[in-house]
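First, the structure itself, so that you have it in front of you.
The complex appears here minus one protein chain, its other protein chains still in place.
The block that comes next holds chain A.
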Amino acid sequence: MKRSKWIWLVWAVVLLCYLIPYTLLTDVQAWYGSFLFWTVAGLSVIALNLFITKDFEEHSND
């Protein structure tokens, strides 16, 4: 699979960022609720971007 297709995983994370805190986590009044969820979502976005853009390194400079 082309690396750029993995961007869909980022969009899936975005969708979960809307869904999970507004459904499963509405009653979790602690740091391990929405705070932790969105923090982990942010970290996974960084990891996915590292992976997706790996091919950029191979591109010729000019």
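In this text, contacts are C-beta pairs under 8 Å (C-beta built on N, C-alpha and C of every residue); 3 or more make two chains touch, one makes a residue touch a chain; residues count from 1.
The rule we apply is simple: contacts and distances are computed from a predicted model.
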item	value
Omitted chain, identified by the protein name its UniProt record gives, among "Sigma-70 family RNA polymerase sigma factor", "Sodium:solute symporter family protein", "Osmoprotectant transport system permease protein" or "Nucleic acid-binding protein"	"Sodium:solute symporter family protein"
Chain A residues that touch the omitted chain in the full complex	4, 7, 10, 13-14, 17-18, 21-22, 25-31, 33-35, 38-39, 41-43, 45-46, 48-50, 52-53, 56-62
